[in-house]
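So, chain A:
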Amino acid sequence: MNGYVEAGYVVGLGTLAGYAASLVARERSARRRLAGGGVRQVAAPSASESPAPGGEPSTVERPASPAAAPPPRHRR
Partner candidate 1 sequence: MSLTTTPTGPGRPGSEVPPAQLTALDAARGSGVGSVPGREGARRRRSGHDVAITATGALALAGVVATVWLGLWVTPPDRFMGNLVRLLYIHPSIAWVMYICYGVAFLASLLYLWPRTRSLRFDKLAGASSEVGVVFTGLTLVTGSIWGRPTWGVWWTWDPLLTTTALLFVLYLGYLAVRRIPGEPEVCARRSAIAALVAFVDVPICYFSVLWWRSLHQAPTVADPITGKTYIHGSMAWTLLLSFVTFTLVYAWLVARRYRLFVLAEREGDEGLVLAIEERRAESLQGRS
Partner candidate 2 sequence: MWRDALLVAGKDLRIEARSKVGLGQVVPFALVVVLLFGLALGPAAGRGSVLSLAAPGLYWVAVLLATVLAVQRSFAIEALDGASDGLKLSGLDPAGIFVGKAAAVCGQLLALEVVLAGAVALLYDRHLAGGLLLVASCLAATVGLVSVGTIYGVVSSGSRQRETLLPLLFFPMVAPILLAATKAWDAALAGTPGRGTGWLDVLAVFAVAYLAMGTVAFGPLLEDA
C-alpha cells in the first residue's frame, strides 16, 4: 500500500469521528446547562436575597419595577 490510501481513510474517518465527538460534547454541555447551570445561574441573585426576606426588602428590591408586579397577581 502507499500513503495516499491510508491518508484518505484517516482523513475521511477521522474528520467524521471528530465531528461526531463535537456533536456529542455540545449536546452534553447543552444538557448540563439545561439541567443545572441555567437554573443556578438565574437563581444566584434571588438566593442571595432570600436570606433576608423580612429584613429590609424595600431598599433591596428597589430596582424591580413596581409596574411589573400587578399582572401576575391578577393572573393567579
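The candidates came about this way: all candidates are chains of the complex that A comes from, given by their letters.
FYI, a residue touches a chain if its C-beta (ideal position, glycine included) is under 8 Å from a C-beta of that chain, and two chains touch if they have at least 3 such contacts; residues count from 1.
Since we're looking at a predicted model, the values are computed, not measured.
Here chain A is shown alone, and of the candidates 1 or 2 it touches 1 within this complex. Interface of chain A with candidate 1 (complex): residues 1-2, 4-5, 7-9, 11-13, 15-16, 19-20, 23-24, 26-27, 30-36, 38-40, 42-47, 49-50, 53, 57-58, 61, 64-66, 68-69, 72, 75-76.
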